[in-house]
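All protein chains of the complex are present and in place, except for one that has been dropped.
Up next is subunit A:
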Amino acid sequence: MNPLIFTTILMTVLLGTMIVMMSSHWLMIWIGFEMNLLAIIPILMKKYNPRTMEASTKYFLTQATASMLLMMAIIINLMHSGQWTITKVFNPTASIIMTSALAMKLGLTPFHFWVPEVTQGISLTSGLILLTWQKLAPMSILYQISPSINLNILLTMAVLSILVGGWGGLNQTQLRKIMAYSSIAHMGWMTAVLVYNPTLTMLNMLIYIMMTLTMFMLFIHSSSTTTLSLSHTWNKTPLTTTLILITLLSMGGLPPLSGFMPKWMIIQELTKNNSIILPTLMAIMALLNLYFYMRLTYSTSLTMFPSTNNMKMKWQFETKRITLLPPLIVMSSLLLPLTPMLSILD
């Protein structure tokens, strides 16, 4: 793609999300979502093969439907409150429709079916943008309408997402699909605590984005998209195997790594609100996530399966230099001792 056009379109994706996060008028928010969707389609289709086109079409259809539902919720809100300012949505019908629309944009169950298929069909860098940057805009709107969200619907979607994200990722060997199911599960954790303490949603989003960025960059660095290919990184860059181990365990939520911080805070917040069964279930279902992360680390860092000699060589192009990778790795694994600093967030 022409570099100038590519830069323009990438900047428009950023502009779309910025407009969504900054606007106080519901119509501008809708325009921001549409701008974001329109501009990310050519980024998803950077390589011209039928898989990417199919993936971009699926993404476009689901997100456009979600935008239509969002517009309907905005208009119902307008009819009942007479104003376009972003506040909590007072009418319950509009609130439910808006929550469903934003859940479709995020990839929560029962609207999660597009996430693995779209993530698998596009390149690793596009998948990175899809799973991290595109979650910011809907989450910011959910944050702003959080006082009025129907608790039953959101908690049902969250718990089902954690279950689907964990269970669905069990049978996958393709790394992009694994990351997609991991995204579904993390979105479930984020929206579970949204009604109780929205600050923790933002904390979880921040740490999730860091960890997902790290994982994707490690995959890009070793040019691997399958588990088998990832298990050959000991040959190319042995250090990366340890880093993959640490980051994956952090994603699984193990202390003393920083991925434990959001889960700990969320469970604590939920128990403060007298719901005990819910965080227990969520923690148990997060074990499913941990299982397939562990399987990745087992084949990548912990063991070297017996193989013939030609399998031991990994074909590589020139090593990509990813400048942001070391600080990201440090941040996605060592942030746990900073947890007392969360008291400033009030």
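Rule of thumb we're sticking to: contacts are C-beta pairs under 8 Å (C-beta built on N, C-alpha and C of every residue); 3 or more make two chains touch, one makes a residue touch a chain; residues count from 1.
The definition used in the following text is that contacts and distances are computed from a predicted model.
Student: Which of the following is the UniProt-recorded protein name of the chain this complex doesn't show: "Actin-related protein 2/3 complex subunit 4", "NADH-ubiquinone oxidoreductase chain 6", "GATA amidotransferase" or "Septin"?
Tutor: Record says "NADH-ubiquinone oxidoreductase chain 6".
Student: Any idea which of A:L15, A:I153, A:L254 or A:A283 touches the chain not displayed?
Tutor: Hidden-chain contact among the options goes to A:L15.
Student: Please output the residues of subunit A touching the missing chain, sorted low to high.
Tutor: Touch set of subunit A with respect to the missing chain: 1, 5, 8-9, 12, 15, 19, 27-28, 31-32, 34-35, 38-39, 41-42, 45, 48, 76, 79-80, 91, 93.
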